[in-house]
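Left out: one protein chain. Kept in place: all the others.
Right, chain A next:
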Amino acid sequence: MSIFHAKRAIERSFSTLCRRNPLRVCVVGSGPAGFYTAERMLKAHDRAEVDMIERLPTPFGLVRYGVAPDHPETKIVINQFSRVALNERCSFFGNVNLGSSVSLSELREIYHVVVLAYGAESDRTLGVLGEVCSGIHSAREFVWWYNGHPDCSNMSPDLKSTDTAIVLGQGNVALDVARILLRPTTELATTDIAEHALISLQNSSIRKVCLVGRRGPVQAACTAKELREILGLSTIFIIQEEIKNSRIQRRVYELLCKAATSRPPQPLSGQRELHFIFFRRPDCFLASDCGGKVKGVRLEKTYLKARSSHLTNWLYLCRLVLKSIGYRSVPVEGLPFDDSRGVVPNINGRVLSDKQHNIIENGLYVTGWLKRGPTGIIATNLYDAEETVASISEDLEGVLADDSNSPRPGRDGLLQLLDSRSVQYVPFKGWEEIDLKEKSIGAIKNKPREKITSWEELLRAANT
């Protein structure tokens, strides 16, 4: 018993010692990349105090606003992330925007280590004629809309004036948006889909979704799970070409072939249709005469190998186009950025100020989509975070060794800054209030939660 007490006492004094000179760490962004980084930092460094800042009032990034509402199992990881946020050495600051609430150079002053994990909040563009027509949206906006993101709750895509939607791209996001457009709304009604999206989908006249890919089924960027799921829903017409090589591609290809051969040649009446269109790329968008609204897409044939034959064009009529061709990160002031790749230049997560000469920005790190581009699954961020945290640990023994022993203001400094700028931050407790409210409204409607979709209401619910 006395040994136990002594051990406790030693542990306590050790932890106070640690706390007297904590390692101040700031993680920008609270999606999977941010949370896995925070978790790994807390685990690797007893004296680390991690503050997470987040632009939105709510944590979890794309787990909340990217994962489709009919994939609740994928969101279970929120439990693990919440345990991280509740760690006594971790604090969450929602509604704090890097750039306007606090600048990168300020964060680097206040903290020993700054890890940028704010992902990709913009989109790649096609650069073809007519891309600005109304009725053309990025898949990201559409996903944010049906997931109740406060920045896209007013998007209101027109699902009523057309029976055809064209989705450009064949990755998992493309399959997600196609599935949401085609899935019976009775099945969506019991998910955490945003109310405005559910109503709009219930009144939707879209019966046919075309997924357009530049290359063949073998090159399709989607994975078998998402494909299997959507093939379980609808009638499908496909063109098959090419042979299979890698494991993922072989299994995706086999699924497509099976679906194409095992179904009746004609769709049953009233059945919705999913068309896979391979080896086509958008050539231009056509606008209708009135109001610049899109009325069709012209597609051009592509080949896996360069050919000199002349091109054939196909015109597909539609009033809704969703571009699912990739997300893109946005730089902030004072951050080196590779414009062509849309990522922050880095070596194993260490930000490079000069790529050619490998000059490292001390104490500044990057992880997640901002580091490697917008691909992969939630778990990819786990390995990514491990790599970045390994770099940080190495530097704490090396270039940061002296600096990390001199105290930095950390949390107190951040709070002072936020206070001086009258930024009302949302603590994790505030998110728990939002969470509670959403769940209780959802319970009435037999939904896991009813998401609050406006900034004002979110902040009100958080009680700030």
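Definition applied: contacts are C-beta pairs under 8 Å (C-beta built on N, C-alpha and C of every residue); 3 or more make two chains touch, one makes a residue touch a chain; residues count from 1.
Keep this in mind: contacts and distances are computed from a predicted model.
Choosing from "General transcription and DNA repair factor IIH", "Trafficking protein particle complex subunit 11", "2Fe-2S ferredoxin-type domain-containing protein" or "Ribosomal RNA-processing protein 15", the protein name stored in UniProt for the chain missing from the display reads "2Fe-2S ferredoxin-type domain-containing protein".
Considering the whole complex, the residue from A:Met155, A:Ala189, A:Ala224 or A:Cys284 that touches the absent chain is A:Ala224. For the options A:Gly34, A:Gly326 or A:Pro345, the residue in contact with the chain missing from this view is A:Gly326. The omitted chain makes contact with just one of the residues A:Val143, A:Ile378 or A:Leu396: A:Ile378. Residues of chain A in contact with the chain left out of this view: 71, 73-74, 76-77, 79-80, 124, 171, 221, 223-225, 228, 246-248, 251, 325-326, 348, 372-373, 375-380, 382-384, 386-387, 390.
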